[in-house]
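Missing here: one protein chain of the complex. Every other protein chain is in place.
Chain IDs A and B follow the sequence of writing; residue 1 opens each chain.
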């Protein structure tokens, strides 16, 4: 709580509250995207899964998540390497008992993270569309919100070792991730990858020869409407993270908002252009994915780059999402109905890297709450990416694989062909509408 | 205007504006829940009814509602009992003429209440789904917004006699209701009960032997999406009420938001658990009701309790809503398609009571704008509950019963079987979609 607590002015607190209160729109947007890109016969299940994931994430984060995540300057466990203390996990009491919810930076961070962890928890739901059991998704959410997310977030935002790379090793300002491209999006996206691999593709998605069938989402209007919600939600994520975790000035909210917007705009236009050129027609679902991918990619660097760099970051993200979706679907045989892996993991990792390329950070700023070094910011970013790929991904995969041993995550074949709504909830989402009955069975 | 006006700082004003601007999401969420839990053939009617109710409520509150409600420290009528002046109704001029809309606490309260009265007015619409005439619902809204709501709200938030129970009778801090569990939700929910009783059940809802038919809502996706909107809306209601009506510190917004979230989260999970255990499968509609019930129950005590108590309050609310829905439906024969009575009346009354059980209020605080006593807070809360049940419920029932004499509230049998959209609006909500034609006629 160094930089932030000193002279934490009213306006910063007010803006933080405002921006945190936008984060639920990110959740609502992802929920609609997940449901809209799934089948109509599991639409209520997708939405209920989102509500339950938010609920489980908030509760678990309250119970123990914040205890591991903490905040810079507050109690934490450290191990000593080469004479330097490396902070690896926070040591807060459970149930927020050590924390006065009084508008201080730590209190606002705890509140923000209670919402952010829910956003991260919704990401895997899109990859598990149409086949992930409700109870298993809740259990998996508990693992994410109670362990994986807080641990990595402590390293990034809690004064942990990734943040300390700057002051201890001279790698720039340490790993920088203002809005959570790594700590929220990539963690969620890599969990989505684990879930998609553990669940396997939907029945009928791949023919015997491996050719993927296109299973279109059931409601493109909701998916595209959600783009407006995610837009606001990400301004909230990026802005509040910038203020709380990188000590940005309150006035920089206008920069963050413009950058976030331009990144999403360019990403959507690039996606529309690429799909238009490749398939002859722009693809509406992919454009929504591109838009959100642009938001994701803008997160890490939003407070440190010129708008032109943000637009460029978004353009790359749009291309990346487009090709990643196709690559996962057609080459790797990973069935990710909502594009969660491409949008949040690929987009998030690119966003983290973009800090190393584009960031222009004013001298003498204390970011991350732990001090800074001088150069090689990109090395700190690479360290974060390496940690995500070589530690977080195996950990989240193992946890979900273990969970799957004790509590099968995939619904039965009967439930899948019946639809999750009827099978798991006993009622369809749209009982009065007449639905087409084609079934995308393997040919 | 005692506590609040003294040193009413910029940040409090800014946060109040922010939180008031979240309240329309509560309205939007309730509107979607009402429409989504009704039939498709009255969906446009439900939404138009919501827009019209907001409009009528805002206009009527502007014309005369605020005149009766007022604000602590402003002109009011009092009667004297046992040597003490008991404030029973405000004496403001009509049309906001005595009020400068300048960002003062009284101005912000008038603005907030113009929105809140709309939220209260939407609650009965859910109970009258599929059979309440548009004109009658507008007239009923005028009675609510022009008389019932402002009168009770004056007693609670305008320096009225319920608020004075503390300073005059030593009952704690007087009746406390930070976010309107009683003054908004229970008033709206008890009006919903009156409307459901006056209208009677939908045709086909009960068989000759009294067995209820399940008439599922037509769009579960909208209902569950609305949970995200109500979540934000209630943070707005709870936060702005806490700042304006109980003099909470600006920093306590983080406490209020966390409490509101945890209460909703636990309520949804408990509802999912109970319905899962009882019916073998969690019920999506009931989970949405449970979530909203948790929000409602959190309102009164949000600024005064530890998050763990808020979570517990939500858990009880989730159970209460679940059993109340079943009890009204199967035992009492009250047809409440959107669960408005259970969510808002039962949840709201429980929320009011929870203040008496869990509240931890700092010493020497002036709440309610009128001073405080010392103990027995729970007695003040019971006085409020008794007033709601023994005075507000009969009053709102009588007013709507009288209205029904002069202006029948229920649509004709022909209109009901045709659907309110075609009958009252001349066009369906979804003219291009093919709809199932089953009709739930009495067997």
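The rule is simple: a residue touches a chain if its C-beta (ideal position, glycine included) is under 8 Å from a C-beta of that chain, and two chains touch if they have at least 3 such contacts.
These numbers were taken from a predicted model, which means no experiment stands behind them.
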{"item": "Listed residues A:84, A:281 or A:331, member touching the removed chain", "value": "A:281"}
{"item": "Full-complex contact with the absent chain, from B:59, B:78, B:167 or B:357", "value": "B:59"}
{"item": "Contacting the left-out chain in the complete assembly, out of B:103, B:333 or B:408", "value": "B:103"}
{"item": "Residues from chain B at the interface with the omitted partner, ascending", "value": "10-11, 13-14, 17-18, 20-21, 24-25, 27-28, 31-32, 35, 43-45, 47-48, 50-52, 54-56, 58-59, 62, 95-96, 101-104, 107-108, 110-111, 114-115, 134, 219, 222, 421, 424-434"}
{"item": "Residue numbers in chain A that touch the chain omitted from display", "value": "9-11, 14-15, 18, 22, 39-41, 216-221, 224-225, 227-229, 231-232, 235, 249-255, 257-258, 261-262, 264-266, 268-269, 272, 279-285, 287-288, 291, 307-308, 311, 430, 433-436"}
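Heads up, the rule we're going with is that only the chains that are shown with their structure count from here on.
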{"item": "Geometric centre distance via CA averages, chain B-chain A, whole Å", "value": "34"}
